[in-house]
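Note that one protein chain of the assembly has been removed; the remaining protein chains are unaltered in position.
Presenting subunit A:
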Amino acid sequence: MAATKASKEQKYDRQLRLWGDHGQESLESAHVCLINATATGTEILKNLVLPGIGAFTIVDGHTVSGEDVGNNLNLIFWVLMVDPLDFNRAQAATELLQELNSDVSGNFVEESPNKLLDNNPEFFNRFTIVIGVQLPESTCLRLDSVLWSASVPFLVCKSYGLIGYMRLVVQEHSVIESHPDNALEDLRLNQPFAELKNHIQSYDLDSMDKKDHSHTPWIIIVAKHLERWLSEHNLQPPKNYKEKEAFRQFIREGIRKKENGVPEDEENFEEAIKNVNTALNPTKIPSTVEDLFNSEECNDVTSQTPSFWVMLRAVKEFALNEGNGSLPVRGTIPDMIADSQKFINLQNVYREKAMQDAAAVSKHVECLLQSIGKYIANRRCRCLGKNSSFLRVVRCRSLAEEYSVDTVNKDEITSSMDNPDSEMVFYLMLRSVDRFYQQHSRYPGKAKVYTALSLINVRLCIHPLCYDDCRYGAAEPHTVAAFLGGSAAQEAIKIISHQFVPFNNTFIYNAMSQTSATLQL
């Protein structure tokens, strides 16, 4: 048991550094459904099996064709072993994907999704996420309806020639750990909390010896100078460029000088000057979080309310009370030039405040849960407090809304078409190809017959694109399948782990120009 745990930690080491042990646990509890083991489908699943999802089930009623084999490593292997080219694609793909990771359990159902929906519509409710690949429009819409009611996230993927397409359908997806790339520091210098104030107070820059002076953290240096500035400027912090420059100069004057008047080499002061902008960032609740605070789910908490909203409400209560209009303190500070003790002491001031705030949030959670008669097991209030500025909720429209004539997002489509380089044109192409298939039960150009296509209510001269459609003839080149395979797998991992932020809601990749676009349709 211990041996397997250790080797799993080693095997997954490189990814554990991205989503942590708790992220890995959520992956290992997930059961992913893939509909259609085409090249794209198996590429997506490969990138989910390798990181160790708990289980997958492939739903596919197709038998293997020669075309399939050319494109799919897994199936090629199978073909070598078994002679007749007439076995089920789902089975073939399952056997080989299993091989990639013995921790994952694979299953297959030799049935078309339409049949399953006819006979057992609740079949899909058991999955953490359903990924549908190269599905016709009608099947997509049927699945959309079932999965939307069951609140199961649905990811639609398509490779068509050199175009890749993904559509995420999820009613509401909450993210606490969004891991933003360039987060602003939470230093509270414009409104220092009591413990921080006291700590700053404990420093007397003028009476320090040379060594201490040049090893004082820049946060203290800025705080001290800010105090003086405020008292001399009617309690107004530096606001525009001119004032900030003056403030920087003011700090520079604080650098000790040698006997001959030449300034000492005080790197910590240089750091303070460099970080003035960061330091002067006002402490504010981000608009994304404000919007969440103002939403119905947050304000109307009942026993049916999902945990995330209960937690969010608790944060809001904190902000309105103990927080004095601010979110819980994050508790981290960047590294800076300082001696060990000064740095650790300062860091601890922030850390302890963060812990205090998290405890206050936890109390609010407790109160809320009591009042609505609900229980939440793993609250992770420390994590919530630390990430309170970065909370995100993603809501994607259903396919029904996208496709319906009444609710189609005409504005987004027509405004995108103003830009000749927009990828929107490929979205329209794919929709028209789907329509063609719906009407003719085959894709244009597949049998080397070039036919004209009818388009959906949009009058455009895009004949070159129709021509290109036909040229592709529903080809699924491997490199496009592989690109989509990586992209879709990572979006699925985001859905499963609730870490990092999924796209909303349509992604188009153009391998010809190596460009992409995200559209909200």
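Quick note on the criterion: a contact is a pair of C-beta atoms (placed from the backbone, for glycine too) under 8 Å apart; a residue touches a chain by one contact, two chains touch by 3 or more; residues count from 1.
In this section, contacts and distances are computed from a predicted model.
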item: The complex's invisible chain, by UniProt name, from "GPI-anchor transamidase", "Cell cycle control protein", "NEDD8-activating enzyme E1 catalytic subunit" or "Myotubularin-related protein 9"; value: "NEDD8-activating enzyme E1 catalytic subunit"
item: Residue among A:246, A:320, A:367 or A:512 touching the omitted chain; value: A:512
item: Options A:32, A:338, A:399 or A:521, residue touching the unrepresented chain; value: A:338
item: Residue, one of A:113, A:323 or A:485, that touches the chain absent here; value: A:485
item: Where the unshown chain meets subunit A, residue by residue; value: 7, 10-18, 39, 43, 46-47, 50-52, 65-67, 69-73, 76-77, 80, 85, 99-102, 161-162, 178-181, 215, 335-341, 343-344, 347, 464-465, 467-468, 471-473, 475-480, 482-483, 485-487, 489-491, 493, 500-504, 507, 509, 511-516, 518
